[in-house]
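Up next is chain A:
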Amino acid sequence: MKFKDNLPIYLQIEDYIYLQIAQGKLQAGEKLPSVRALALELTVNANTVQRALREMTAKGYIFTKRGEGSFVTTDEGLLEEMKSKLLKQELAAFVSRMEKLGVKRESLTGLLASYLDDTREE
Partner candidate 1 sequence: MKTLEIKDLSYHKNSKTILERVNLTLEAGKIVALVGANGAGKTSLMRVIAGLAKQYKGSVEVCGEADEDRRKQYIAMTDSLSAFRDSRKIKDVADFYRLVYPDFDDKQFADILEFMNLNEDERLGSLSKGMKEKLIIALVFSRKAKLYLLDEPFSGVDAMSRKKIIKSMLLWKPEEATLVISDHVLDEIAPVIDEVVLIKKHSVLEQRSAEEIRAEQESIEEWYEGFYEGEE
Partner candidate 2 sequence: MIGFKQTFAAMFKEKSRTTRLSLGIEAIFILLISLYFGIRYGFGSDSAGIGIGIAATVIFCVGIWYQIDVIMAAYRVNRSQTWRQVPVTAGNFLTANVLTGLVTAVIFALANLLIFVITLLPFIFGGEMRIDSQAVATFQPYVSSISNWLLYMTLFALVSFAGDICFWLLITESASVLGDFLPLKGRTSKFAKAVILLALLALLSWGSSSILGAVIRMVSNSGFDFNFVIDNTGLHTSQTDLGLPVISWLYMLAELVYVAILWAAEYFVFKKGVEAKK
């Protein structure tokens, strides 16, 4: 995985794990890989992974069992909230890019609808 170099990495690690949860690669209540394993997988510093996990724990998305590691929360409401946050983030990025291309907000839905129509068969 490649990180953006002008954004704190712990934030990007958080996003990476949220994505894994949203995609179902990590289920509610499932154990997260160890700090070391995550650090290796992402080729980042273990301290940075630890910080990301700390932030996520504070937000309630994961919880730690002493001596066992970190687990995804079983609070479905919280997970839904997280997923919708993720969707909002993606949409915000999409909208801002379209705006840069000169597309007005009002015409966005129309454009998107016709694009979806066009590509339906494929």
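Criterion: contacts are C-beta pairs under 8 Å (C-beta built on N, C-alpha and C of every residue); 3 or more make two chains touch, one makes a residue touch a chain; residues count from 1.
Here is how the candidates were picked: all candidates are chains of the complex that A comes from, given by their letters.
These numbers come from a predicted model, not from an experiment.
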Looking at 1 or 2, only one should touch chain A in the complex. Which number is that?
1
What does chain A use to touch candidate 1 in their complex?
3, 5-10, 36, 39-40, 42-48, 51
